[in-house]
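With one protein chain removed, the remaining protein chains of the complex are shown where they sit.
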Amino acid sequence: MKIICGTSNPELCKEIVKFLKIKPADILIKTFADKEIYVRIKEDVRGKDVFIVQSTNSNDNILELLIMIDAAKRASASRITAVIPYYGYARQDRKAEPREPITAKLIANLITIAGANRVLTVDLHAPQIQGFFDIPLDDVWAFPIFVKYFKKENLDNLVVVSPDAGGVKRALHLTKRLDADVAMIHKKRSEHNKIDEMTIVGDVENKNVIIYDDMIDTAGTICKAAEYIKELGAKKVFLCATHALFSGEAINKLKECKADKVVVTNTLPSIKNEKIEVIDLSYLIATAIRNIHENRSVSTLDKQLLEQPNSE
Amino acid sequence: MKIICGTSNPELCKEIVKFLKIKPADILIKTFADKEIYVRIKEDVRGKDVFIVQSTNSNDNILELLIMIDAAKRASASRITAVIPYYGYARQDRKAEPREPITAKLIANLITIAGANRVLTVDLHAPQIQGFFDIPLDDVWAFPIFVKYFKKENLDNLVVVSPDAGGVKRALHLTKRLDADVAMIHKKRSEHNKIDEMTIVGDVENKNVIIYDDMIDTAGTICKAAEYIKELGAKKVFLCATHALFSGEAINKLKECKADKVVVTNTLPSIKNEKIEVIDLSYLIATAIRNIHENRSVSTLDKQLLEQPNSE
Amino acid sequence: MKIICGTSNPELCKEIVKFLKIKPADILIKTFADKEIYVRIKEDVRGKDVFIVQSTNSNDNILELLIMIDAAKRASASRITAVIPYYGYARQDRKAEPREPITAKLIANLITIAGANRVLTVDLHAPQIQGFFDIPLDDVWAFPIFVKYFKKENLDNLVVVSPDAGGVKRALHLTKRLDADVAMIHKKRSEHNKIDEMTIVGDVENKNVIIYDDMIDTAGTICKAAEYIKELGAKKVFLCATHALFSGEAINKLKECKADKVVVTNTLPSIKNEKIEVIDLSYLIATAIRNIHENRSVSTLDKQLLEQPNSE
Amino acid sequence: MKIICGTSNPELCKEIVKFLKIKPADILIKTFADKEIYVRIKEDVRGKDVFIVQSTNSNDNILELLIMIDAAKRASASRITAVIPYYGYARQDRKAEPREPITAKLIANLITIAGANRVLTVDLHAPQIQGFFDIPLDDVWAFPIFVKYFKKENLDNLVVVSPDAGGVKRALHLTKRLDADVAMIHKKRSEHNKIDEMTIVGDVENKNVIIYDDMIDTAGTICKAAEYIKELGAKKVFLCATHALFSGEAINKLKECKADKVVVTNTLPSIKNEKIEVIDLSYLIATAIRNIHENRSVSTLDKQLLEQPNSE
Amino acid sequence: MKIICGTSNPELCKEIVKFLKIKPADILIKTFADKEIYVRIKEDVRGKDVFIVQSTNSNDNILELLIMIDAAKRASASRITAVIPYYGYARQDRKAEPREPITAKLIANLITIAGANRVLTVDLHAPQIQGFFDIPLDDVWAFPIFVKYFKKENLDNLVVVSPDAGGVKRALHLTKRLDADVAMIHKKRSEHNKIDEMTIVGDVENKNVIIYDDMIDTAGTICKAAEYIKELGAKKVFLCATHALFSGEAINKLKECKADKVVVTNTLPSIKNEKIEVIDLSYLIATAIRNIHENRSVSTLDKQLLEQPNSE
Partner (left out) sequence: MKIICGTSNPELCKEIVKFLKIKPADILIKTFADKEIYVRIKEDVRGKDVFIVQSTNSNDNILELLIMIDAAKRASASRITAVIPYYGYARQDRKAEPREPITAKLIANLITIAGANRVLTVDLHAPQIQGFFDIPLDDVWAFPIFVKYFKKENLDNLVVVSPDAGGVKRALHLTKRLDADVAMIHKKRSEHNKIDEMTIVGDVENKNVIIYDDMIDTAGTICKAAEYIKELGAKKVFLCATHALFSGEAINKLKECKADKVVVTNTLPSIKNEKIEVIDLSYLIATAIRNIHENRSVSTLDKQLLEQPNSE
């Protein structure tokens, strides 16, 4: 087994190899003056079971992933698993408007044509993205991590709020395990001033609220949701998401946000501060890698890890 | 242009060709004693733009579609469009449990390998299924038909209810055009008797309710939902769905159902009765076929048709 | 090694796993009310050498096979062999008429695109179907079983009759080992009443006759052939075929047929009675599976098995 | 439409373009000192409907065909049809022995990967070879030419003999139209000297005989068959085949052969003499090309041509 | 015909459409806060012959190209030509060291899998890159532009110098038309101080020199070459290259460079100043596009354009 660390999240990758008690494969990745990426795997991977850890959260990272896969393929790796903690472009998973691309499928095709034999992801934006691939894909769920976190927080009167209609199903993952209620925000055209306004379906008054999504991007909408929910009389408000994109002014917005706490994971490199809690899930990915390598089931991982004392 | 009618819905196909003012292609489809399907296209389709109309609502229909595509390909059709009013197996669009197939993707691959050049569907169960294909796919939306229908019903205090979390987004399509509220049913484990019970998020008391889904299968859950909503004090309750699968005891269940009306379309062969309203959407499919053939946009179809006086 | 038993022939599959002294893989196969097949492999097959036993004698069985392959592929099986005792649609192996499909090739493509890595069949209708696949295919021949059977019958003056021109080559397999003569039936337009009449080339008077084909479907033609041959003065007449489709009224026709005995195998589920002899060839398939798994030759199987004392 | 003539049969190609009243495309084909083939299409074929006429009766011809296809593809031809009057390696269409290739399928794959969009052949050795391709293939039958020829010969008491079991079906094509009987030769191990001896099934005494096959290769077996049939008391014996391979000593063998006449076509370059009749079928191929180009049916060709006064 | 302009070189694209006297297709290209590219083609391209003009000189531009192709494919364009004035990553066209990728081939595969039907490039780094594609590729040569330029400069005693061994062949393109001599610089380990030093093969003393390459990247080596050649006694020194990458400190280096003049084209956006001459080749690309669209030869373009009065 060889773990190749791309440059998208070196900290996470360092934790993964530490957990697996191996050294990462020696690789040279550099960017030329003209911005072309150059990759050379500096140790023999012929006949090896290669895992390439790289999120696809920027075009540079996508190309770097594809180039690393090509290098491993031509270096005769026996099997190449693309480990993609954050699968970018996932929101472009359908034609919502005419003549749009389906970029999430395009990326899937690129990864496959480059030579990956299998894929490992964490919390895909839509589960149907699994079907964009014809190679085996294991999608590891991060929500048990949040369940553990909020169980320790010991909150009563809990409501999990989806910030849009598409996320209600995801919210139910938490409500079931936390014995919480569910609510949903959607936009509705108000009658008097004819602009779209946030509306809630469900009740949050005097409740502790987790606004749960798969990712926090610019944090604009989710902070407005937090404010709206506070106005509706909620008690504590948590923002919770697996992928901390934190684009643009996100860090500042979160700082000034009405939410009491922001809980994310380290699938992407993230800053921590007194408001932002970053939960490490390297052991989750590392265990999945080990199970794949040893041909053991990945699907039982969640349960198994929740019971492990050292799994946090 | 040649329209080939499979056996899945001869009535719909007859309406489509009538609308297009052409004759369906002469085709022989028979089933041998051993249940093998035999197909022979009885007129020349060499260099023609061929549309094969066939829903994939049973394994026989799937095979028949694939065999017709193979026959058209080998007969040198210049382009083959699979027109699939109801795309079956669409609910198996992700691995929800370990070691499940993703049959909706498998079917997409089968259609492509058989030789289809493009696909036309109506109201795909999940929009991401578009991305299961690498050939162009046009998914025509049927909801404007329902908008027109319910506008004529002239209902006040309207709420559109999604029977599960996954359908809330679909429900918003109606609420926006009908100036309605949205609500959602989900299952929650009751505290005293520890079984899953229906719970509603949102308010239906004294409201007129449309329970809206993409398909009605055995009608079990949706009828329970209707009953539950009536118990909650709703006024009129409509069941509304594009695809009328009506499997097993569905017809009987719908007859005895607490809902006041069932509104579906004829993507699948359906019975009509005093309770079940079947809206014909052949003109929608026919217009999409004509536009594809003439290289005109399919995406503007909805708006265009809603404004057509004869579009009903 | 994992053996997955589809539902096409549970008895045969049971015999195969018994012979191999292993348990079949735990699998859930069910059909929903709307006739969609649902499959879930209930035990881990990651990295396993998986054999899926399923004949393709109906569209449901074909889809079930493809779905099982997809499930095994996505569950990361290391190799998937489709074991297809009876390969259906095999007679549609060429364009005999214009604008016909070549469904036997289509099925081959479907099996390949679903994810099978290799195929094992018994007595393919035409040996050229091997070339419809680009993945390795082992076709096991059942005729040594019939050679053994008829040697024990101890018949003198034996003639093997092919019921049509296409099967003469197959008949020679038997004649060589049984020291028999060959004859052939074909249809010829009679001069006086201008309809096609059976004609024989070769001599059957006072002979014991085996009418040999690869399959018995509705049994209509083969029973007429038996009658015709009896009229020509044959002694005993055996109907002999590998695949017992027995479609439509076949069982009744065989009962009333002039033939003395019907000898078939259990590639398909079959009834036995005093007239119909069903020879079990599970050990043939089981041995082929074992040899494939252990990377031993499959081609020497026939000879090897004929010499085995327990091979019957 | 552009016709590119390979070097396998320049005479035939000349006749084809003459029939079509067009000039062949200007092409440079040469062989370097090291035997590498060099091809350059010397006129623009961008967007053209290109037909490349080349039989695959030697490895050089196969490579030349593939290279011409590659050149046409890269020169942006809009459609490339490989016109292959004689499809070589066709007898290697199945694994008859373990670890044999299926070279006829390999060649099909080579032609497809090189970039052909469709294929036109004459009298494929086995009709199943059609299914080796996933691109459309039209196989034109030459037997009507022989029917016409033998009708003019005005022979009574006619028997068509297949020189082996595999060709009986082909023989029936002639018997039906010539109101002839059928017979078949096969090899049988003689009891006294234990070597394989020719045996006939059917009657040829005092008959006029056509020994009919798809090709004459070294002419060894077919001449022995002629001798055997003469010994059995036949009157006139004709050897008849579409493809005149005439390998090795074939010409001499045919000269000394007991057969009265040899009737072949010019799918391959052939010598004519007083014994060998070569029927030109360029108009058959030319008409098929024209029909393909004009999107007219190829399958009705036989009938159509038989009725044409100038079709001989 | 539709021309879609990517964002890699809007000025060039503007010139191309101006030359073609058409309007560019209406397209929305934006970058979200998280750096994901969003593309929507805002006008109907169904059945159109689409040309997408985009160089691949950064990872963002590559992804943008692929996404535009995907959008056009799913929007049912009849043919998609990727017009890539500068083909990036072209120098990574072989494994020079073990376990390197061949990124130039990877990019070719990405473009093909995204859905391009053909490719148009200008001065590919290595002509073999044509063979990385199986779709037709037209590579237009820019050197006639330089021939014209230097003919007007009217230089005597001209030598074209290749800055490395790999470029000598390219240099001969100019020498032939300019009646010049050729020389080559290579690196040689000096004996006394053991570092690699520039060495020239050929004579430049008292000559006018064109240092000719396909691209100027950081300009470091080429400026050292200019200095070295001046030291060797050259008269005027021109730097000449098709693709003006001008990475890093290139502009400054060129300003201080010993060369008298820098001559490049506008395949990439470039600054002009008193030292840097940028020759517009939009008419070359535009004419190639028009010829492709009209199925006329692209290969005769060079000659044809050199003779056109307005071609400059």
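Couple of notes before you dig in:
Think of it as A, B, C, D and E in the order they're written, each chain with its own count starting at 1.
The working rule: a contact is a pair of C-beta atoms (placed from the backbone, for glycine too) under 8 Å apart; a residue touches a chain by one contact, two chains touch by 3 or more.
Keep in mind that what you see is a predicted model, and the values were worked out from it rather than measured.
Within the full complex, the chain left out of the display is in contact with A, C, D, E.
Among D:I3, D:V53 or D:L66, only D:L66 touches the chain left out of the display.
Within the full complex, the residue among D:I41, D:A234, D:L284 or D:V298 touching the omitted chain is D:I41. Within the whole complex, the absent chain has one touching residue among E:I129, E:L158, E:M198 or E:I289, and that is E:I129.
Summarising the interface, subunit A meets the missing chain with residues 44, 46-48, 73-76, 78, 115.
Residues of subunit C in contact with the chain left out of this view: 118, 130, 134, 136-137, 292, 295-298.
As for the chain not pictured, it touches subunit E at residues 93-99, 102, 104-105, 108-109, 126-132, 134, 139, 165-166, 168-169, 171-172, 175-176, 181-184, 186, 188-189, 201-202, 297-300.
Here is the rule we use: only the chains that are shown with their structure count from here on.
Listed by label, the chains touching subunit A and subunit B alike are C, E.
Contact with subunit A and subunit E alike is made by B.
Multi-chain contact residues of subunit D, defined as those touching 2 or more other chains: 130, 134, 297-298. Taken as a contact graph, the chains fit none of the simple arrangements: neither line, ring, star nor complete graph.
Applying the touch criterion to all chain pairs gives A-B, A-C, A-E, B-C, B-D, B-E, C-D, D-E.
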